[in-house]
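Quick one: structure below, then a few questions.
Apart from one protein chain that is not included, each protein chain of the complex appears where it belongs.
Letters A and B mark the chains in the order given here, with residues in each chain numbered from 1 onward.
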Amino acid sequence: MKTRRLLPILPVLTLLAMLGPVVAGLYGTALPAFGHLPAAGLTGPSLNPFFELFDWAGLPRAVMLSLGVGVGATVIALTIVMLLTAGWSGTRAFRFLECLLSPLLSVPHAAAAFGLAFLITPSGWISRALSPAVTGWDRPPDLLIVQDPLGLTMMAGLVIKEVPFLLLITLAALGQADTTRSMAVAQALGYGRVTGWLKTVFPRVYAQIRLAVYVVLAYSMSVVDVAVILGPNTPPSLSVYIVRLMSDPDLAMRLQGAAAALLQLGLVIGALIIWRIGEVVVAALGLRWIMAGHRGKIDPVVGAFALLASGACAFAVVVGIVVLGVWSFAGFWSFPDFLPDQFTLRNWMRFGPNTLAALGETALIAGCVTLVALVLTIGCLEAEYRHGLTLSQRGMWLLYLPLLVPQTAFLPGLQTLMLNIGADVGRVPVMLAHLVFVLPYVFLSLADPFRAWDARMGTIANALGARPDRVLWAVRLPMLLRPILTAMAVGLSVSVGQYLATLLIGGGRVATLTTEAVALASGGDRRAIGVYGLMQTGAALVPFTLALIVPAIVWRNRKGLRHG
Amino acid sequence: MKHLAILAALIAPVSAFADPNPADWDAVKAEAAGQTVYWNAWGGSTTTNDFLAWVGSRVAEDYGVTLEHVKLTDTADAVTRVLAEKQAGEDDDGAIDMIWINGANFAAMKEADLLFGPYAEQLPNWAVVDVAGKTVQTDFTVPTDGYESPWAMAQVVFVHDTADMPNDIGSMAELLEWAQANPGRFSYPQPPDFLGTTFLKQVLVDILPDPSVLSAEVTDDNYAEVTAPLWAYLDELTPNLWREGKAYPATGTAMFPLIADDELDLSISFSPGAASTAIANFELPDTVRTFVLDKGTIGNASFVTIPYNSGSKAGAMVVANFLMSPEAQARAQDPAILGYGTVLDMEAITAEERAVFDGLELGIATLTPAELGTVQAEPHPSWATRLADDWADRYGVSQ
Partner (left out) sequence: MVKGLTLGNVAISKGGTPLLSLSATVAPGEVLSIMGPSGVGKSTLLAFVTGTLAPVFSASGSVHLDGQDITHTPPHQRRVGILFQDDLLFPHLSVGANLAFGLQVGGTKQERLAKINAALTEVGLEGFANRDPATLSGGQKARVALMRMLLSEPSALLLDEPFSRLDSALRAQVRELVFARASARGLPVLMVTHDAEDAAAAGGEIITLTPIQ
């Protein structure tokens, strides 16, 4: 009886947990942006913070960087994923990449960025592998690769992580689009794989993944940790600049930081609008292309390129993690040696105890947040099932909203607000902030399998005399064990990867593997970064592995659940 | 928000705790037992982190104080936090109990009344501090007035890989010549990083005929004229820097791996023993040595300070006092651990304690106190701030 009263409130509670902090944070950002910070004796409204911001000589480049990297990374990642799916879905190569998907997804952005940096710097692993035999270098060349002013490396760092994300979303969408028959028809009409797919399946698939693409765009424009590790510093991207302003001892800088945060929000909104216009343009061009009837002569070349590009993304993440591992065990390691002079446990002995403490903190936060997110999600979905409280298409937007609002726009404001109500530091506020990001992902990954569950199972169980709660606990949840564990793994990895939310809301007191690792980035100690990056990856990877193994063991004698 | 702030001020107890009196050390020790001290200190150096962890284990053992190292990427973060807490009316139990601090940030906090004290000169171990011989009562020319206590001495040294760059350099002018002859082999951390700004000051101190103008506060009148030679120098140097000055290492320690990779031949450090320590940790090749300029290099003391709203002031004082103990100082000076200079007066400590210092192997890359030569005074902190800002405008956004 208790659940019956509780259940209908859960959707409201969920929206509150997800959107409350975002709205409050934006409010807390808007006030100081217009010169209103009573605590510092400043009352607005005033436009001075914006004038000061526009006075900064680096602003045009910082803005261009944010736009260029964001749009560039999104276009590249989307192109690779679409062409890959077009050219290869259903093939063995595609299935191999599908297997790599979960591990690739779970690698935190920061760890992937470190791995990439360790690979492609002039003294990186690739250069070492080719030197001096191929390149003739006996010392690393003075080439600006990492931290390049155009942010190309940062873009690459984002692409290697966004490709697996978009691929996952695309795979889910493919299940709902009638691709096989469309492709059979197109190929029978003489269309190549890629062209046929783009002309028949792509429009349907894109309509399904559109919101996820917007998330990638908003995220890439406002990312902080990847920008700190791979992005330029002369000047930095707008988001990094915001974080820097927000931590300046001069309080007036906070006003300017808030103004920059609003600018960032405006940029993301502007970019989304431009993207939407671009969609219309591409659709019109696409229609002309379809009408022209080209069958796709260069399809094999395009397909090969897509496979190569996605293979390179997977390679960069996987080998990047390997090189983190090598560094974590490295003794002295000079250029151009391919491997260190000696391997040692010394680094692990030095950093091990600290990483364990950070791992404990990380696990505690991620565990609690994911559990809460799971309860809320299952509550919402069950309320939907029992009471017909379905989310409309507009509701889906609400779900994506926390992922579309740039973190750098609302987290600083949230910090100020939390400070004012005395809930300033510690684990619990950090958990609430993490929940904002974890909830949508848990919801999105669990919703489809939950809804796809055969409701007649529920009718049968009811008819057998089981009350709704028993149906949920004894039938539905056990049958959905695998998707639930997967959703948990997604939630855990999202929480593990949170940098800005932990840093700003935790006030530095909450040290997770990610904040520790990014803090180490400034020190450049590759051995320490290797240890932390590896631990961070492990923290995200282990739950994914368990999500695969546990159902396989629990249901080892249940053939009917082996693939569901 | 305004109402919330007022509400918070009303709810907060008027003055819940009386501050501990540093002169009554027994009372301080009694109060400290069981307290948790959040020490906000830069966390980018793993050797420093290890040392802080050791300090934590020792004060837990002797005084029952729990020390938590809050790892910062920038000390200014901690200053901001205290400031924000003051605005929010959090006057009794702020997030920060102790900060590893330096010039500009200390000046800012002292100016804004964000510090507890004076306490430093009442600590028992102050008696053995070398007040006469080391700059422990001024921090970048700002009087400490007992609001911060010293725990290490630092001095600029140049770190070079003798395998690629066998000879020392005697002046900043020579450094420029060498960089022009060997482009791409030198860099410095990007200001406003502490060491990067120090490099700017070091250039200025070395190329100015009379650097005494720097000991007074900067004025709008003299700034442009005094710093003109610096910018001329940097305009010539920058194209010959690593990555042609389009990117800079984030911090001093970030330059060590670049030397190990053979990307850089020369860099600077603010810790005379850091190179030897890094060699021991496989972070630098054993061909690395250090040197100072003919006219000497800039040096200063590292301090810790206690925010006015710390809820564990007694615990923080116990830690601050322990940091000045011969035991902690000798460990910090050990190049295998940290390689930081001591703030203690060798004459004031016992012969037994002195023997520990004398027994330290300084390491192959560490200069002896005699070789370190003249310590040049830090300019007034107002110079550092303006230099860093100006640098950012000139070189930080131009590429």
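What to note about this one:
Just so it is clear, a residue touches a chain if its C-beta (ideal position, glycine included) is under 8 Å from a C-beta of that chain, and two chains touch if they have at least 3 such contacts.
For clarity, every value in this text was computed on a predicted model and none was experimentally measured.
Interchain touches from the omitted chain, evaluated on the whole complex, reach A.
Among A:77, A:475 or A:510, only A:475 touches the chain left out of the display. Listed here are the subunit A residues that touch the chain not shown: 387-388, 454-468, 470-471, 474-475, 478-479, 481, 555, 557-561, 564.
We adopt the following convention: only the chains that are shown with their structure count from here on.
As a whole-number value, the distance joining the C-alpha centres of subunit A and subunit B reads 37 Å. Within the complex formed with subunit A, the subunit B residues making contact are 1-2, 4-5, 8, 11, 38, 40, 43-46, 49-50, 53, 68, 70-74, 76-81, 83-85, 87-88, 90, 95, 104-105, 108-109, 183-184, 190, 242-244, 246-251, 253-258, 260-263, 281-283, 285, 392-393, 395-399.
Contact residues of subunit A toward subunit B in the complex are 28, 31, 36-40, 56-58, 61, 122-123, 139-140, 142-144, 146-149, 232-235, 246-251, 254, 330-335, 340, 344, 346, 350-351, 353-354, 416-417, 419-422, 424-425, 507-509, 511, 515-516, 518-528.
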